[in-house]
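A single protein chain has been omitted; all remaining protein chains appear in their positions.
Now for chain A:
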Amino acid sequence: MTEAVDYKNLKVVVFQLADKEYVIPVSQVQGIEKLIYITRVPKTPDFVKGVINLRGVVTPIIDLKNRFGLGESSLGESTRIIIITLDDMNVGVIVDSANDVLDIPLDAIEPQPEVVGGMESDFIAGVAKIDSRLLILLNLNLVLNPIKSGV
C-alpha cells in the first residue's frame, strides 16, 4: 500500500467508548477484529480481559472502559477489538464500536482542557474538534504500559 505522506493531516481510527469518541493514529492500528473467545488470565488486573488467538499469535486483550475507570464493557454485536502495535508489542483493546477512519488536520488538535478530570484524563494526548464532534486523541504509551503481576 502506498500512502501519500501528508504532513498536515493525521489519519486516525475513530471508536466509541461509552458516549465519547476516541481516536488512535492509523499507523499504530494493526487491525480491527470482531469479538472472539477470550481466555481469562488469572492474577492480572481487572482491565486485562485475557488473551485471544489472533491468527496463531497469543495476544493480550484489555478492556479500555475498565482501564479508564468507566466500568465494565458490555459485550455485544458492535463490540470490536482494535489490535494495536506499539514497540513490537501487540495488544488488543475492547471498544464499544469502531466505525470511522478520519483525516484530522494537525492544527485542529489541542491540548486537553484541564477540566476533564477522571482517570482517563491521564491517558489523553489531546482533543480535536471536527465540525460538531469532539475527538479524544489517546496517548497509547501510557494506556498500554506493560504490567507485571504476581512477582
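By definition in this document, contacts are C-beta pairs under 8 Å (C-beta built on N, C-alpha and C of every residue); 3 or more make two chains touch, one makes a residue touch a chain; residues count from 1.
Definition applied: contacts and distances are computed from a predicted model.
This complex has a chain not shown, and the name its UniProt record holds, of "Cation acetate symporter", "Sulfate transport system permease protein CysT", "Chemotaxis protein CheA" or "Mg-protoporphyrin IX chelatase", is "Chemotaxis protein CheA". In the complete complex, the hidden chain is touched by one of A:Gln16, A:Gln30 or A:Asn90, namely A:Asn90. Although one chain is not drawn, the whole complex shows that of A:Leu17, A:Ile52 or A:Val127 it is A:Ile52 that touches it.
The omitted chain makes contact with just one of the residues A:Gln16, A:Gln30 or A:Thr44: A:Thr44.
Contact between chain A and the unshown chain involves residues 37, 39-44, 48, 50-53, 55-60, 87-91, 144, 146-151.
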